[in-house]
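Every protein chain except one is present and positioned as in the full complex.
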Amino acid sequence: MATNGHTDPVLSLRNIVKRFGGLTAVKDVDLDVSGGEVVGLVGDNGAGKSTLIKCISGVYHPEEGQIIFQGKAAHFPRPIDARDAGIETIYQDLALAGNLNVGANIFLGREVRKSSLGGLIKTLNNKYMTNEAKKVVESLDIHLPNYEQQINNLSGGQRQSVAIARAVYWDAKMMIMDEPTNNLGVPEQRKVLEIIRTLRERRVPVILISHTLPDVFEVADRIVIMHRGRKVADKRVAETNSQEVVQYMVGALDDFPETRSA
Amino acid sequence: MKKLGLLAFVIILILSVSVVPAFSQDDDTIVIGFLPGVVDPFYQLMEIGVNQAIADSGLNIELVVQIPESFSPTTQTPLLDAMVARGDLDYLIVAATDKEQMVAPLQLAHDAGVEIISVDTFIGDGDYVNGPITFPLSYIGSDNAEGGRIAARALAANVGEEGKVYVQNVNPGISTTDQREEGFREGIAEFPNMEIVGVDYNEDNENLSVQQTAAVLEREADLVGIFGTNVFSANGAGIAVGNAGLSGAIDVIAFDATSFAAEQMRAGVVSMMIAQKPFDMGYLAVEMALAHNAGVTSVPKRIPTGYAVITMDNIDDPAIARFIYEVGE
Partner (left out) sequence: MSVNVNQGGEKSRYRQLILTLSRVWAWVFLAILIVFFTTSVNFSTDGSVNFLTVRTSQNILIAITPVLLMGLGQTFVIISAGIDLSVGWVMGLSSVVTALAARDLAAGGTEPYLAIFIGMVLGVVVAAIFGVINGVIIAKLKVPPFIVTLGMSFIARGTALLVGGGMTIGGLPPEFRNVGNEALFYLVSGGEKAGLYFLSAPELSRESLRSLDRIFSWPVVITTIFVAMAMFLLHRTRFGRHTLAIGGNAEASLRAGIPVDRHTILLYTMSAATAGIAGALHTARFSGGDARAGDPLLLGSIAAVIIGGVSLFGGSGTIIGTVIGALIIAVLQTGLVMLSVDPFWQFVVVGVVVILAVLIDQSRDLIIGRGDA
């Protein structure tokens, strides 16, 4: 379970600035994420975490700074462009069609078809899609009772894992998870954390946004703390503790005071 | 905003001042307004009658025509008001789109000095002598109940005065079609061996008319005739009869004689048409206006225009064929 900080980072952010009118939501943020690394992104409400990841996933466009993804400067005009590049953002319930089954969701927008009526027309290959879905879901050590059922009939954690399985299936180069354990029961929270570990084993880097510090400490390799739009700490998990993290979160500690320009 | 309103007001004022004199004609010009119910061949034929009477009179007459886009007081009233607002109208030939709701607007027109002549439809109860409404000069039109009776008698004569008949009506609550149905009932009652087995309402939709008639054809194996209270009702009924393979075996009577109905008759879908005389209505309305203008004080308050019964036997007779509501394009 190497957390290899020496390889080239998969994602590098340099001096990212995002303003909304007169308000600077993200101020000069640098961040590197390497293969197989789980980075916990924490901070109070309004600290700029969500704005930052939306800059990465193409929802927002930073005014200043650079995003370097897989060694190349990246610009994502739309969320779909970030996805096409391999950056998957997993929002709770936002990305699944609850009225479709597991296979349909995993292949949503990229349905596999077969020739029908003697090649006249292409029809959905549901059997193939369900089989593939089953394979990828089970590879994450998740067990779903029924693959034909609508996603609506699954529990919150099961749906979360389908979303993750979809990202895995489509060979995500990097995953951003926004509060993946919110509203989940305890056993399901454990399961999601387990999946994150599985992803690390597969060397898929993960940015994990969470309010639940114990979760972050449990799975993350590094922890990045934001306060009022700035990165105030970037520490290896082994080198810190939750008490210290809270100090950073409330602004009592600051590792990068030089970015606090007027 | 106030300034804008003032500007608009001034512009309107200037326009009206500059336009109004254009309308004021010599004193011997008679201005007649024609306001039918809606755009359709019936009223177009009526307009031809109006024009014919004006041409025949040889007098100096200006005709003003406005046609509502749908048969409703809501669309007719603004047109009426606009015509009255000209200020030079002497007579208004109008097919009121509602017998109650059009009373007040027409009363206002009358108060403004316009003589009202009802054509096709009436206001109040249609009795301009003893009824609640007496201000219009005359009501010239056919009696729908009488039309229903004529349909019943024509049908009876065709089927040997016996058998079951059925009525396809539009919607309850429409005065004309209700009266046609009522007259038809009275007419059938004159024949002891005839019976009306039912009435259905098709919402003026041929598809529903077909469906209802088809079901009745199943229910009543010995049906001999169907009365459609308007062209669509009759056409739908006729299609159902045709689909059941019973063309010719069951008579279908259409109230009104549009060119479309005539076409359906030639195709064997409809067997008989009860034609009103809109040309007569238009022509007589102008005649009455001119008579009144000339000082005649005994203009009849009610002029029934009667009906023509059109069948395949007489449709090619020019004397009858001219009652089909056909207007050149």
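A few points about this structure:
When the chains are written out, they are named A and B in that same order, and each has its own residue count from 1.
The rule we apply is simple: contacts are C-beta pairs under 8 Å (C-beta built on N, C-alpha and C of every residue); 3 or more make two chains touch, one makes a residue touch a chain.
Since this is a predicted model, take the numbers as computed values, not measurements.
When you scan B:85, B:189, B:246 or B:296 for touch with the missing chain, the hit is B:246. Residues of chain B in touch with the missing chain: 38-41, 69, 197-201, 203-208, 210-212, 214-216, 218-219, 221, 231-232, 235-236, 239-240, 242-246, 248-249, 258-260, 263-264, 267.
By the touch rule set out above, chain A reaches the unshown chain at residues 79-80, 83-84, 93-100, 104, 108-111, 113, 116, 121-124, 142-145, 152-158, 161, 183, 185, 187-188, 191.
Note that only the chains that are shown with their structure count from here on.
Mean C-alpha positions place chain A and chain B at a centre distance of 73 Å.
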